[in-house]
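Omission of a single protein chain aside, the complex is shown with its protein chains in their original locations.
Then we have chain A:
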Amino acid sequence: MAKRLDIQDLNLHYGKFHAVQDVSLQVHARGVTAFIGPSGCGKSTVLRALNRMHEVIAGARVEGKVLLDGEDVYASNVDPVQVRRTIGMVFQRANPFPTMSIRDNVVAGLKLAGEKNKKHLDEVAERSLRSANLWEEVKDRLNKPGGSLSGGQQQRLCIARAVAVQPDVLLMDEPCSALDPISTLAIEDLIAELKKDYTIVIVTHNMQQAARVSDQTAFFNLRAVGEPGQLVEIEETGKIFSNPNQKATEDYISGRFG
């Protein structure tokens, strides 16, 4: 559990469009790494390349390496399905399976992996819901559909679903952008707890959020529209927000971007 990610010279293309250029960075185990930057700078693209989710998009291809504790997830003998089982993901819009109950949603990943023991599944469901701070709110209605929850609860349900399979890394793609401030706070508290056990990478548009939850922050930028996105710098979060190395970072953070 909780492995380190080492990204080396990552380039990503959508067909002829060069989306991300030469990104190299390290994601520490048991910590939160935030990706910030303007829209179109490639931060979500890089995030999706980490568990090979970009392969869903026709024409997307990757060069470079993503090492999970030294093992390349792009090695020719690696099955992308296996990669996604060890590197979980939470999306911008909460996406519980609408026809499944709350409990079945949480254990969906385990069931896919072939686990059938009902008692074990129940235990995992409770443990995962507890670690997502959702257990107390849903314990009396585990058989209700996942879609019956509020937006914030649905997002925590999705986090519970992601941690139920005990991934090595948890990727979060703007997990709070569709939530109200109270639900956002609940998720941020949750991230702070989860980082004790998990390696977390979070993409966020909210710089205060990056400052609150992350240990290190990577700033992505693009020179101009149509140019590939690049990593400008990655530093300890405190340093990025107080005294960044690059002028572009400082401009972006202080709102003088552009």
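Just so we're on the same page, a contact is a pair of C-beta atoms (placed from the backbone, for glycine too) under 8 Å apart; a residue touches a chain by one contact, two chains touch by 3 or more; residues count from 1.
In the analysis below, contacts and distances are computed from a predicted model.
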**Asked** What does the UniProt entry say the missing chain is called, choosing from "Exodeoxyribonuclease 7 large subunit", "Electron transfer flavoprotein subunit beta", "Inner-membrane translocator" or "Phosphate transport system permease protein"?
**Response** "Phosphate transport system permease protein"
**Touching residue (missing chain; options A:Lys43, A:Arg84 or A:Arg103)** = A:Arg84
**Fill in**
Touching the hidden chain, out of A:Arg93, A:His120, A:Lys139 or A:Lys247, is A:Arg93
**Message:** Just checking the interface: what residues of chain A touch the absent partner chain?
**Reply:** 38-40, 51, 53, 56, 58, 81-82, 84-85, 88-89, 91, 93, 95-100, 108-109, 112-113, 147, 158, 161-162, 165, 205, 225-226, 255-258
